[in-house]
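Here you go, one structure.
Note that one protein chain is taken out, while the other chains of the complex remain in position.
After this line comes chain A, so read on.
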Amino acid sequence: MSYWNEKYECMSKDEMRRVQTERLIKTVTRVYNNVPHYKAKMDKAGILPGDIKSVDDLKHLPFTYKQDLRDTYPFGLFAAPMSEIIRVHASSGTTGKKTVVGYTKNDIEVWAEVMARTFAGAGAGKESFLQVSYGYGLFTGGLGAHYGGEYLGATVIPTSSGNTKLQLSLMQDFGTTHIACTPSYALYLAEEMEELGIRPEDLKLKAGIFGAEPWSESMRREIEARLKIKAIDIYGLSEVIGPGVACECEYQCGMHIPEDHFIPEIIDPETEEVLPAGSQGEIVFTTITKEGLPLIRYRTRDLSSLNYEPCKCGRTEVRMSKVTGRTDDMLIIRGVNVFPSQVESVLLSIGETAPHYMLIVDRKDNLDTLEIQVEITPQLFSDEVKKLEDIERKIKKEVESTLGISAKIKLVEPKSIQRSEGKAKRVIDKRVL
């Protein structure tokens, strides 16, 4: 059993409450004083930092939504001066604009700390070779795992995503013991290994830390059987910090949340009431140590539940269940957040009116595929094939630059996409996870 920070990971509930109370008050005061948007929200709700006496008062604070980040794009919710912000990351927003997050030096350290706990929980340590096959860049996956691995003292191999043959040859040559990537990429690696005649016994791989996209227990069993490793589930979102918001230990029975940094709540997404422990609902996070972008009761739109029982591993931290769905229409395709409205904005820029469209998401050979069906309009139609193919190409190019992932564009006949009353159905997700 290896803890990274036993003091906090195994802290008694009472002591944790004291830590949370102190840090929550500090954070609420910070955002009220430094962020006009938060001050306005709290003034409107009639609540002052002084009203927060303990962590129990959290429920009185107003929620923060993705819309708040959009309204204050790019840096409006930052609670530290830009001179203290040392890094930004960005993820896709619901429209053209990205969601931007900023980190102070201390935030980067907090992030490395929670990621180090994650890796330690998955059995990694100073002697480990950690291959980071998440993309490096604006996406938080690559750099988040990278800094956590270094903080832990492991030997980090920053391969980033793609180039599978190189990934496999380095895994053999360097003796990679742990890998961080998406679960679908893990299965893709297994397939390539079979193709190239590399047996799991030829590698030193012990465990994988997999996240950034939804996956199931059956997928876990498949990865574990084919790669002969332990497959650990990790959860995170860039707004809260990135990867490391929660992660399983080796007992794989719920993801531990470093409660001394992030306080979770489960709410009913409709009534917005806090639900009792064990209930299924939307998970909401309040960050209590971040300086750059502290978030008060951030609505993740992810559905989960919380278990406050201590874990077999000895950690006392609350555990969240695997995310079972979303309360909005966000999709995660190849680890990238995709909103149907982004596709709509692309189509609007191409024709005078946005044609009807449908996203068909599937998983073939363990890789997510995205097909976008677009109804042809009389304005777009031509008697020449090359003009129609030009339109497909143009949409494809724009979609790829907006979403950051490739898509197949298929022109279809008008009215062939099913119409629904009320909220339009824009997505068919055929993936069986």
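Following the convention adopted for this analysis, contacts are C-beta pairs under 8 Å (C-beta built on N, C-alpha and C of every residue); 3 or more make two chains touch, one makes a residue touch a chain; residues count from 1.
Criterion: contacts and distances are computed from a predicted model.
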item: UniProt protein name of the chain not shown, from "Thioredoxin-like fold domain-containing protein", "Sugar ABC transporter permease", "ACT domain-containing protein" or "NADH-quinone oxidoreductase subunit H"; value: "ACT domain-containing protein"
item: Residue among A:S54, A:Q67, A:T324 or A:S382 touching the omitted chain; value: A:S382
item: Hidden partner interface residues of chain A, rising order; value: 376-378, 381-385, 388-389, 410-416
